[in-house]
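Take a look at this one; I'll ask things after.
With one protein chain withheld, the remaining protein chains of the complex are depicted in position.
Per-chain numbering from 1; labels A, B and C assigned in written order.
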């Protein structure tokens, strides 16, 4: 097996959540030195503290996830749920970028991969707050991605949906007829992705095989969003 | 002249800023009863207070604007600038929606027009925080717009750029060679839109001539974004 | 009633088909002098012959429609169906543009509105040939639209779906449970647009109220595509 991240220091945030475990595992298989961070990043100084602690990194995997609160109509989304979305997924993203970009710009090399959501590029009922925060991530990386390209730092985002994870697609939910109908009608590929498949895409975006990608939010959703 | 908003009660927020004045003027010419609100909506109870005060409205024009802080690299955007974007343009949007949607859903009729930004759909360097907040608006209305359609309430967003306004395009800035080069190279139409032209698009989206538009962010940028 | 096209000479192609009748009617109500052409435009000289005959026009409504052949898998689409799509919807579009743009550029004024399809911006199974031809229209107007903007000629396209017309949504089809399920699941607004609603959007794009729109393909589909 070839190892595509040999000698790379990689920071993975929320490493126990969402796409964290699969990413840590796959990236280690590929020779990366993975710094798996489990901090809660909502605290304003948390992001910079993590980066200070780990020092120089070649690759940041911004894995930020909050519950999607599926099925709540927008006008019923209360302040608490609303702010959690931004506090967990949006503000820490900027703080992480603030902390890692200067060192990457200085070395003129670096990669950032963001695990985001296809709900940030395609409308879906019942997830207004979540979609809004995920779209904020995309608007952000499209802009910063262009700035970073000039320093040979590539920033891209996986706009995913229908990837196996207990938070959004519990085993229980997968057994409902509602879920089966979604798979049949809305997801051309007719199945969930495994977390490992998703991590393989992150690997591509983190490796030097994707140096020409700049500030892109790329759908990973089995055809739900194209 | 035909009047396309006769009998309509319209709430325009931040009525002295951004697209407020042009909107108030044009909508009044079209027979609307315009409630021009000048409140600062950053306070968490401000949005609902405004809606409580004005009572039932047929049309909400969500005109929310903060300085774009053009030209700051993302890693130099401090917490203060960052949060201002969301405090002014994103959180009040949700609060306004929370306040007006129930009455619109009950009557099964209503329109919301959001003055947003094309930087929410197309990457631009030097405006990462602004772009992120504007993208958050778009992710939000794409989701809520779908929910609202089922209640005969239409929500759409003007993804604008290059519209005359003193905040973003001062007379001084318009005289720089930098501005002229942008017009020549990046804006096919080669000029700024007038605020009135923009308000005419808002009028279309607010009138019953656009009942089939659902949760759309439509570019209004002279060809910069298409 | 205000008339928004007074003094305008408008050419509407395939005037008896698709959106032709509703457009001719509405545009005439708005004071336009409408040249309703019924020619088959597949013949290579047909487009220029029509424009030669009518002389100067202010507005071209490119209404080009072929059967969608809904439900045929791509590998079963034969040469005949395939070429019909391009012969009816794509090649005549270019020929019409070749015929009208020089006069519009000379006068530095003009509008072109293309009735296109949302299948050109969003994937849909069973309509590969049709989608391909409709996407070709969109790729075309995005490019030409930018060129034309410099001459004060605005070219835009209505990326529609779910608009009443006997060809694509026969009364019979509308009564099937399949159709009703589509309306319920895939079309947030839950109904077809009337042809008149669609023509109202064309009116907006043909009038001087939309001078800042450049080469855009705008969804008109009740939320199916956003």
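Assorted remarks:
To be clear about the criterion, a contact is a pair of C-beta atoms (placed from the backbone, for glycine too) under 8 Å apart; a residue touches a chain by one contact, two chains touch by 3 or more.
Worth saying up front: this structure is predicted, and the values here are computed from it rather than measured.
For the chain that does not appear, the touching partners among the shown chains are A, B, C. In the complete complex, the hidden chain is touched by one of C:32, C:128 or C:203, namely C:128.
Within the set B:91, B:122 or B:142, the residue that contacts the chain not displayed is B:122.
Within subunit C, the residues in touch with the undisplayed chain are 44, 73-75, 77, 79, 82-83, 86, 90-91, 94, 97-98, 101-102, 105, 119-120, 122-129, 131-140, 142-147, 215.
Residues 1-2, 142, 145-147, 149-150, 188-190, 193, 197-198, 200-201, 203-204, 209-223, 226 are the ones on subunit A that touch the missing chain.
Residues 122-123, 125, 185, 188, 223, 226 are the ones on subunit B that touch the missing chain.
Going forward, only the chains that are shown with their structure count from here on.
Between subunit B and subunit C the centroid-to-centroid distance comes to 28 Å (mean Cα coordinates, whole Å). Rounded to a whole number, the gap between the C-alpha centres of subunit A and subunit C is 39 angstrom.
Multi-chain contact residues of subunit C (touching two or more other chains): 188, 223, 226.
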